[in-house]
Every structure is written in structure tokens, then in C-alpha cells.
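Omission of a single protein chain aside, the complex is shown with its protein chains in their original locations.
Take a look at chain A:
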Amino acid sequence: MIRRLAFQIRVLVVALLAVLPVCSIAVAQVIELEPITPAPDSGSQVLPVLPAQRGHDVPSVPEAAPATAELLAPLRPLQMNAAVDGVARLRGEEDVIRFSLLVPEEATRQPALFRLLYRTGIDALPERSFIQVSLNGTDIARISADSFDSFAAEEIELPAGLLVAGQNIVTVHAVHTHRVFCGPEATFALWSEVDIRRSGVVLPSSGFPTSSEGFLAALAAQAALGRSVTVSSQEGGPESLRPLSDVFGQIVRFLGGLPPVFDAQSYWRIAEQPELARIVILPETAPARQGPQFVRGGDGAVVLLLDRGATSADLLAEFDTGSVSPTASHSPAVVPGQPAALGALGWDGIDLSGRYALRAVPFRLPEDWLLLASQKARIDLDYSFAPDVPQGALLVVKVNDQAVRLLPLDRGDGSALPTLPVKFEARLLRPGENRIAFETIIPSSRPDSACPEHEGPFAQIAATTVLNVPESPRMLLPSIASAFANIGPDDVQLSESGERLLPAALSPLIKGAFAQQPQDSPPARLMIGTVADIELLLGSPLSEAAPLLEQALLGRAQGEAAGQEGAPAQPTPRDVQWIRLPDVSGALDRVRAQLAGLAGLDAPTAAAWLQGKSAEAVILQPDPADPDKILFLMRPSLEPVRAAVALSHVLQGASAARGQIALLTPEGEWQGWENPDRPLMLLEPMRFETIRPVLGNYATHRPLRFVAIFLGLTLLSASVAILILLMTRRD
């Protein structure tokens, strides 16, 4: 009743307002009456009332371009571990970082604009600090490093023809001089940074084309912006990614660098920002199509259309027709027994400028190369140094981070030096990834003022410098690293718990990390799992360590929880009771330690080594006798990209992962444990010329056993001799 009354009042009010033309409120609210005009013809009459305000018209204003109108092909670091957070840092007085820049063909047809966003630490002297940028080997800009507060944008016009379709290499070379101090220590305060997400080539308005190279360029741009790559499907769940993880691995292989994160979504998802590239898996009921297809999405993204049963081979065939090649990540190979000049390893010579400089030359030895004894390797060093190098200057030659020679740079004429043979223990080298490095330390006579300008580098290593690595018999000491050399993308699989608990984006990322491995390697397997898969260690030599591994993966370690964070775990010597000697003097202690070391008894057991440790992930080689089966167990909370980057470090020769257990610390570093009982394997028949190195390896690896065997043989020989003597001698 009340409602009806209210309604009647409202109607009355409206009617009153309608009949009061002087009332301005009424003009605003009442329906507009069309003026009654004569009908144009007798068949059509004017309507008495028309609500003209109906409709959805919006004012016709000049159309605003969306905020993301400018498309940029951004820089992508070639190294997986550079600029994970979108900022690449160049350190010291001189540093160089190389980036990949994927651009579609359309961007190369006309002059283009390259943009670099950079900033420099306040300690740099702007007058003598600069950033040199080159594109495909051509210098394109020298920028004064004078932006200290925030990132500054430098725009560089690129002439037509300099950019190539597909992959381009951008080299950013920073040179810094400290504004206050001079000397090796001062160099560590110098840095410049590049915001890689906002640096790159501004693309024409047509954007990324719908082609394989357009797709890869758009994908690279999206990944460089730190955005995940949508993979949409009917279900939209993470499980939709798994059947196609090989395909994603192939994409990552072509992209190179830090892999993108693939994000499973439904077709009907929300996206507040337009995407640049994505992958769409068509419904199961869709008819099969002739391979992958590239189309334009509704938001302008380049869309890779895939059938549910698409294979990596289909995609490979499609990508191979484009101008983008897989990014090579392996270091150049050195063949043992054959001299390898730096020039052949890709170096035109090495300039060592600045008060502290470190330049590394990575190279790769065969996985079955092994010399553990006293053999020597040699670097025939062709080097020179400037005549005005200050007193106390040094050149340090390093092999796998161990100094093997210190060369003074302040004596005599350094401009014309004879070749210097630098011999070092070949056992410092290892199968797989290695590096030799040259480090200069140049003190200053006036350390409390800016360094005087110096023309040219302080020291130079010539491209004629030769590395000589001796040959070895084909032998193998099983390790995670040697197994990794045989793992390809097809060898990566998830355990049952991994399928359930780990992010679906993980598998494609890890396959991508292994995508550049040789395809013809021996069979190997990398199983990705969680702590639940610790049970796979039962019956293996690592079974005793299983509870501690579980503890390391499940949370903070006991030591940390008890406030002992950072305290190194004390290795517990293995059972050395049998050589317990009276602890009467330091000399005896030393003898005892040397004996234990010789026998290999000072190495901690896996359980002892694991005491108090915690890990984000762990790599295990459970059984050295079956070395190609590797487990990678991780916490579900570990970000997939971090896991992939950490594994790529192992592929690149992280030394700590050369044993049977490698722990990934919360800081992203690997810590490793080697099983002292792992077998030494000879992979070829014994030959006369290899007897010595083979015996040398055995003697070094198992000295006690080696001595025992020969002692046994000696005793046996003596016994036989005595027996013969007794049987044959007649008085």
C-alpha cells in the first residue's frame, strides 16, 4: 500500500514537472517531446512522444591511442643468469655484456630508433666514464656515464641495413674512472646499469608480423618485459602444458637467454594489458591442421596456434624456415694433444685495462678426459704491457680460479716479450667446462685521487697465446656434471609427485635449459621431483643420507633454527679409529692427517656433510655405478625460472656440482659433495702408451687401494718365489 502511494506521488510529481516549462529541473528530467511538424505525406504521421535520450552513443572525440602503442624489441641478455630482475649491471673500470635483440624483418627495412636506458654509480667520474654501444660489431654510440639519480634514455638513430632480420647482437661496454680514489679496491665501487626492459629498438607501428620470426621476436619482447607467456586452452589448467613441454622447450631453445615462464590460462581469461605473443592450443575436437600457424590475436598479439598433438618437430620445421637460429651457449672445444690458440677460441686478443681487470677464456674439454696425477699442461703466453705501468703491477694467470703464475709487469720493456711457457698441473683442468683467466692488479702511487688517464690497456694477451692440454686415456670419474653433458630435453621427465606438486611451467623451462645439448649423446635421464621422491634413494649409496636430504629440503636446517646460521658444517672424518695414534704432539697430528688424507679418509660422509644444511633444491647422482640417472628435487615454492637458471649454471660448469650431491642454497649458489668411493672408470682397452696415465689416475684416486694391490702382488710374488725355492732347491 505504501509502495503504491509512493508510486502515485512520484507520478504526480513527474506530471507537475512536465507541465511547468519554466522549471529547469523539469527540462533536465522529462522525456523530450518532438515538435509536431506536418507530415511529409499522408501515409506517415508524427509520433507524439519520443525518448530521444535512449541509446548508447558516446561523444565522437579524437580517438586516444592505447598506452602501449609504442612497441619495443627489448634487449635480452645472452647469459641466462644476467639481469634476472630486468637490470644488467656492468662492474669495475671496464666491463662488457652482450645482448640478443630479435627483430622482425619489417624493422630492418627503414632507419630505426635504438634506445638505451642507463644509469651509473655516483663514484664514477663523468668526464672519464662512458658507455660504448655496438650493434652487430659496429659502434653506434658513445654515451657519457653521467646519469646518477635515475635511468636516462639515450636515443640512437640506426641507419637502414644495420639491423638484420632475426637475431642481432648488442654489445654494451662500460668504462669507468673513480672520481676520488685510484687502485684495485676503488674499481669495485664502480658500476653502470642498463634497464633492459626499456632498452631496445622501437618497432614500426605495424608491430610484430605473424610469422615464425615475428612470433619469436614478440615472445622475446614479452619475456624481456618480465611478463609470462600465456598458453591458452579449453581447460586452462597447468596440466594442459605438460603434453607440449617438448614444444615449449624448442621455443626456449630458439629464444636463448633467460627463458620465459609459460602460464596456462583458459580461452576466456582476463588480461588488463594487451599481450605481444601467446600460444593457443586448439580444442581436441578441432580438425588437425598442417603444422603450427601464426595468426593475429584480438589484442594484437602474435598467436602461435597449435594442435593438441603438436610435436616439437612440427615447430622446428616452422622455425627453421625463419631467420632466427638457436642461440649457442657452449664454450669452444679444445682437443687434448692439439694446441689451441686464443684466436681459435674466438678471441682476437685480450686487453687488460683499468686498475683491476679479470678476463676469462672459457673452453670445453671432452667429458671422458681425465688426468689426476702429475701431468703438466702449458700455456704459451704471448703478452705485453705498457711502459708506464706503476711499480708493483701484477698479471695473474689462473686456471679454473686457481692462480698458476704471477707475472710482474713493472720490470723491463714490456712491449716485446718472448713467449713465456706457463706450466701448470693438468689436474687443475676437468672434463667439460673450464676457463683460464688473466687478472691484472695495478696499484697507484696516488691512491687518494682519481687515476690519471692512461692511453691504451696496461697489459695485453695476444691471440697467438696457445693452450696445450695433454691427452688422456678415456676415463670417467662419475659426477653430476658429466651426466648433465648427456641429458637432452627428451631425457627430462617429472616424477609422479612432481606432476602433482610442481608448477606446470617448470618442465618447459628445464627442457629449454637442456635444449642445446647434443642430441646423439648416450642415454641419460633427469627426473624432476619433490622431497617425496627421496624414497628413490633407498638401496642406493646415498640411502643413509636420505633423512638429512629430506630435512634440508623441508625447511630451515637445525643449525639455522638454533641460531647458528652461517656457521659452516664441520665435516666429520670417516672412521679413522684404526689409525688412532697417541695424541702426543702436533707433529704426530700432522702425520696422522697426512695419512688420512692419503687414504682418502678425511673426506666427510654424505650424512656428515649434510648436517645443518638447508636447500631450495638438490641434484643427486644416487648411484655412481649408474651415473646417467640424475634426480633434481626441489621445493614447490622455488620459482621455475630460478630453478632453470640454477640448472643452467651446472650446465655451464659450476664447479660445486661436480660430485654426487649438489645443494642449491637460498642465495642461488651450488654447494657440492663428492663421494670418495665413486668408481674410476676406464672407457677404452688398456694400451701400452696409456698404462702410465691410467695407473697415475688410479694411484691418485685410490692411493691406499693402489698400494695395497701392489703390496699384495709383491707378497704373492714373494710367496711364489719362496715356494719355488723350497720345492726346487736341493741341498
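FYI, a residue touches a chain if its C-beta (ideal position, glycine included) is under 8 Å from a C-beta of that chain, and two chains touch if they have at least 3 such contacts; residues count from 1.
Note that contacts and distances are computed from a predicted model.
Selecting from "Branched-chain amino acid ABC transporter permease", "cellulase", "Ferric oxidoreductase domain-containing protein" or "Histidine kinase", the unshown chain of this assembly corresponds to "cellulase" (UniProt protein name).
Across A:219, A:303 or A:553, the single residue that touches the chain missing here is A:303. Screening A:79, A:132, A:171 or A:234 for touch with the missing chain picks out A:234. One chain of the complex is left out; on chain A, the residues touching it are 7, 10-11, 13-14, 17, 25, 28-31, 34, 41, 43-58, 60, 63-66, 232, 234, 236, 266-272, 274-275, 280, 282-283, 285-287, 295-299, 303, 305.
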